[in-house]
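The complex appears here without one of its protein chains, the remainder shown in place.
Then we have chain A:
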Amino acid sequence: MPELQLKQLYDGFRDPRTVAELASQIKQLAAKLEEPVNVMEVCGGHTHTIMKYGLLQLLPDNIEFIHGPGCPVCIMPKERIDQAAALAQIPDVILVTLGDMIRVPGSEGSLAQFRAKGCDIRPIYMPLDALKIAQENPDKTVVYFAIGFETSTPMTAVLLEQAEKLGINNLLFHINHVLVPPAIDAVMADPETRVNAFIGPSHVSVITGSQIYQPTVDNYHTPVVVSGFEPVDVMQSILSIVKQKVEGRCELENQYERAVSYKGNEAAQQKVNQYFTVRPSFRWRGLGPIPNSALMLKPEYRHRDAELKYGERLPVKEIDDHKACQCGDILRGKAKPQDCKVFGRGCTPKPR
């Protein structure tokens, strides 16, 4: 076998002829389906691929995508952004967060808007950059507004570990790490949900392993196919789901074997378990409060918890979604984004 080139890891999984052939196989097989397949791609990365490559348009009418709650930025409720804004307004606090987060509106505006008003808010690309900012600003308190699903939590754990090891005491954390399986449960808890198959996230699964979806398969009798992010990956996963449906099977499959194992990255899981514990409840934009759906720091790392340290100064008022917001119905497949009156109008990220 000739040696694999890096380029092939991109191009090979974007090959239009392969996508076309998989589409044709899906079409043939889907003709045998007794009921429509409503596939939830949980992760926003898959939604991106589906939109970018026009995959829905390649599929027959009896296959539909329902875009799931798997984007940590999109599911962030306003009150958490309000807390970040409140932290950023404390004198001598530098708020750092991953770049994507700063354009999402809280009830008083986005972090980008607070930055424009003079708050020291710094978007970073890598959590470890927060260490350097803390080291360079010993007279300030740096708060890392930590966001992300299982994919991004281990990186926060390493940041905390390094801060402890190097004795960098002016680095605190505001933790908003959320979990995929409880979100799936929240979607499936609605008896009217139309979701009847899942594409499992790519990089959440790299960390957790495909094992975390076994309860989804068992509890809801739905196929789950863990899939890579490229268009060929998604089409192959759809073909597997349709095959399962036609053959009357509900199984956990892993299309993304080149990156995902059943057990995942155990070293990363161990770091998460060392520093984090499950939070009793977390409110999600669109889905409301979901029990055990997020993480918080373990009691022994309380001294790093900005939520505790600045508790008195943080707004705790829960801000409901706008009354016209239909995110919850959209996430359960009961409405399409374009059905929502505020979609693309009032509800759109503001430009920087």
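We adopt the following convention: a residue touches a chain if its C-beta (ideal position, glycine included) is under 8 Å from a C-beta of that chain, and two chains touch if they have at least 3 such contacts; residues count from 1.
Just so it is clear, contacts and distances are computed from a predicted model.
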Quiz item: The chain dropped from view, which UniProt name applies: "Cytochrome c oxidase, subunit III", "HypC/HybG/HupF family hydrogenase formation chaperone", "SDR family NAD(P)-dependent oxidoreductase" or "FAD-binding protein"?
Solution: "HypC/HybG/HupF family hydrogenase formation chaperone"
Practice problem: Based on the whole complex, identify which of A:Cys43, A:Ile199 or A:Val234 touches the chain you can't see. | Solution: A:Cys43
Practice problem: Quick one: say which of A:Val143, A:Ala268 or A:Leu314 touches the chain that got left out. | Solution: A:Ala268
Exercise. Using the definition of touch stated at the top, determine which of A:Arg17, A:His221, A:Lys323 or A:Arg345 touches the missing chain.
Key: A:Arg17
Self-check item: Residues of chain A in contact with the chain not shown
Solution: 1, 4, 6-10, 12-13, 15, 17-18, 20-22, 24, 43-45, 48, 71-73, 98-100, 125-129, 148-149, 151-152, 154-155, 158, 161-162, 201-204, 206-207, 229, 232, 257-259, 265-268, 271
